[in-house]
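One chain of protein is taken out of this complex; the other chains stay put.
Should a chain be cited, it is by its letter among A and B, assigned in written order, with residues numbered from 1 in that chain.
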Amino acid sequence: MIRILSRYSILFILTLLVLAILSFALAYLFPGDVLQNLTGIVPANEIQREALMRQYRLDQPIVFQFVHYLGNLLQGDWGYSSASGLSLREEIGIALPATIELSTYAILMAMFIGIPLGYYAGIRSYSTSDHAINALSITTYSIPVYWFALILILIFSLNLEVAPISGRISLLFDIEPVTGFILIDILLAEGIDRGVALRDAFSHLVIPTFAIGAITTASMVRITRRSVIDVKHRAYIAAARSRGLSGWRIFSQHVLRNALLPILPLMVIQITTLITNAMIVETLFSWPGIGSWLIQAIYQRDYPALRVGMLAVSTLVISLTILIDLFNRIIDPSREKYERASV
Amino acid sequence: MRISSLGYVAFIATLLAVLSACTKRDEQAFYNSGLIYCSESNPVTFNPQLDTSSTTADATAHQIYDRLLDFDPETGRIVPSLASSWLVSDDGLTYAFQLRRDVQFHTTDYFTPSRNFNADDVIFSIDRWRDKNHPFHYVSGGRYPYFESLGLADNIVDVARINGYRVEITLKRRDSSFLANLATDFSVILSAEYGQQLQAQGFPNRIDQYPIGTGPFLFESYRKDHFIRFKQNPDYWIEQAVAKRLIYDITPRSSLRLAKLMTGECDATAFPAQTELEVIRAKEDLVLAEKPGLNIGFWAFNTQRPPFDNQDVRRALAAAIDKNTLLEAVYFDSATRAKTLLPAASWAFQSDADDTAYNPVLARKLLSDAGFPNGFSMTIWAMPVERAYNPNAAKMAELIQRYLAEVGVTATIVSYDWATFRRHLREGLHDSVLIGWSADNGDPDNFYRPLLSCGAIPSGTNRAMWCNQDYDRLLDEALATDNIEERRAIYQQVNRLLYERLPLVPIAHAFRYQAYREELQGMEINPFGGVRFGGVSKTL
Partner (left out) sequence: MPQFSLYEEAFHPSPWHRTWVAFRESHIAIVGLFVLAIFVIFSLFAPLLTPYDPIAQNIDGLLIPPSWQPNGSISYLFGTDALGRDLFSRIMYGCRVTLGSGFLMVVLAMLIGVSIGTFAGMLRGVRSSIVNHLLDALMAIPTLLIAIIIVAILGTGLVNSMWAITLALIPQFVHRTRSFVRAEMKKEYILASRLDGANKWQLFVHSILPNMTEMLVVQGTLALSVAVIDISALGFLNLGAQSPLPELGAILADGLDVTYLAPWNVALPGLTIFLLVLSINIVGDGLRSALRKRVSH
């Protein structure tokens, strides 16, 4: 156990180091002045430029520069955005939780709808209802997420006028961003009618979550179904059936958990696809998350923002994947390798 | 238990419908107390003295500030605002203003006024841009483009305090457009006390970032590319309906602005695109207000760069394009062809002015005579934002590109984000640019001077970088007389001069539109300036 933990910790740190090196290298790879790319500050004159270069150790060999850069990152000095002038830490602190919130709700939807549906389809494999579910899931899985979101907007927001299309909450509410999760922040805020605000935030959440969640749900259905079918054909299920166990017992005692195990490693790919979809959908809904922030940054050629944003998102994603890997390893040590490819 | 995805969707849709019905019934009062305006871009600053862009003026001029005088939106006449009355001396050189009493400046978390508005504030506001030695002159850059382009600072001899509520302004030369200039969006009144406080604290440029004025709304917060928040000014001196909250939702895409208007997330929007006007007219819960605009969209050549310093080259390029096609494709039905700078709404409009016709043969001939038988290459700078005078510069540039290709001229289209674009234009990096001008007051001088006079080059409003002594002389003559007929005749001479020299090609005068939801009362188009939300309320 300790060995596994330490192995994964080393892996985690190693990966983060590689990411930090990449992000530092970007300061040199991006077009423009290295100092500006690194800090986001535009020096007003030569004297200030010299001082900044000394401060950020740019006059020293690359290794020292990197060490200093690493130190800055860990202390919390992430530089400033060259487009808005705000501290990057502040901006990412607002943007990242918004995306995390959206993704969390989408994943929850995918798990609570997709996995049961997948089980159902797997148990009743090759029957009519299975074919129907399969058809629906492959269709949903093939829709480009941005087109799907556009169609949802056209139908629900513009025609039926039941849902808004931009932001996390009506701008008339001024909610203090304490945690970054709007539903929690509303509960923590004072001086407003919480019921109204919650309803407003909920109506803003529904369509983006559904757009992302539907596609992830379709993937989960397919994966779960495949896993259930594989388990159904195993020898021990045949043995259990020949011993006379009822269908329900076979399901609850054997199929349920054994089918669940292979799914968990595949969640990693689901998460990365989910985050990519979330980033795209954010631009359509003006959702103030890290996706629309990064895309704005690239339109405005805000290199410091891109550098740190990339680091932040990759760190988040990799932490999640390593956690999931660790979790898998702990609960199912029998597996040697974890298939990461999707079905 | 079987839960199909379809069933879930139906459930959510029903839930939404039920929830939205509840929302509409219970929280109407809350939603009605606030106004949301979809604006198209970020304001550059919160002091309209420093910038001529209509985005800045829309955000600040009528919301945060007041002026000495105002324009009546219906008649165009000058009416009192912070100046309750005024007298002009017989020789036209001295203007005496009686100031309104009991007008308070804003009280916010960063400033509490200790006195009412008085003459010191007027002197502070005018001297700031007029007097280079004023402590605030170079704060936030030191450029006052509107006033610089008119050369007003040179013409004012003195701004004197007669008593606490009386100010006298003395000019060097007669200027029949002086009062009109004091009523524009740019002539706002700042708080001298706030300025002194900031100077003592050592943060003078906060005066333009955390503004204080006398207007109907207080500044609350600003997040770039996202929103501006205003609050109601409870002590506003005019008795009118003022919403409790006013929010500018910054949305650069016009199709998204329209969508938000349709769902009700915005109560009014800026600059609906031409293609969207029909949609707005067709919807019953939206209103499209329309007025002939005091504006001009044009194609300006950088006359300081060869070959555009050659008048024949400019005439050739003007003859190479078909203005009618541009009007149809870019403006659809909402503009009239422009022959001169002035639109029909101005009293100095000349309907029989000369205009360049579409003549590609003549264009080729002029080009080869000028020494370019095989044409040349040039850039067309297309502005990235929509304006009433040009709703789609990129599309117009593509069309012009094709016309030019037919006479042998290769054009490349260049664009940047709005702030960078205007900065580069000021530096004169362009060959030609598609841009325009919306008038700030009803006076014709407000078109001719900022656009093409020598004095307007440093301030950046003279996009053609053109300097012609005869032109400037004629403009000054027009200002020196009060006789309307004399002025009109002089402006006709000016039009003739422009037709011969063609530093820019006038393309269209566009209608001004305001799109808003039918629940808004009191919303009207201000032909002489930015949008006003004081007096606008929302009912059901």
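Criterion: a contact is a pair of C-beta atoms (placed from the backbone, for glycine too) under 8 Å apart; a residue touches a chain by one contact, two chains touch by 3 or more.
Predicted model, so just to flag it, every value in this text is computed and none were measured.
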Fill in the blank from the handout: Given B:D120, B:E398, B:D417 or B:E477, the residue that touches the chain left out of view is B:E398
Fill in the blank from the handout: Contacting the left-out chain: of B:T325, B:S368, B:N468 or B:S537, that is B:T325
Exercise for the section: Check each of A:I138, A:L160, A:L187 or A:A238 against the chain that is not shown and name the one that touches it. Expected result: A:I138
Fill in the blank from the handout: From A:L73, A:V162, A:V206 or A:I280, the answer for touching the chain not displayed is A:I280
Completion exercise
Note that subunit B touches the absent chain at residues 253-255, 258, 273, 275-276, 278-279, 325, 328-329, 395, 398-399, 402
Fill in the blank from the handout: Where subunit A meets the chain that is not shown, the residues are 11, 14-15, 18, 26, 29-31, 138-139, 141-147, 150-151, 154, 158, 268, 271-273, 275-276, 279-280, 283, 291, 294-295, 298-299, 301, 303, 306, 310, 313-314, 317-318, 320-322, 325, 337, 339-342
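Just so we're on the same page, only the chains that are shown with their structure count from here on.
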Completion exercise
For the pair subunit A and subunit B, the C-alpha centroid-to-centroid distance in angstrom is 43
Handout entry: Residues of subunit B defined as touching subunit A within the complex
Key = 2-5, 8-9, 12-13, 16-17, 19-20, 22-23, 26-27, 30-31, 33-34, 36, 224-227, 229, 245, 247, 249, 251, 256, 259-260, 262-265, 417
Problem - Touching residues (chain side subunit A, partner subunit B) in the complex - result: 83-84, 86, 113, 116-117, 120, 136, 140, 153, 156-158, 161-167, 170-172, 174, 193, 196, 199-200, 202-203, 206, 210, 214, 217, 286, 288, 296, 300
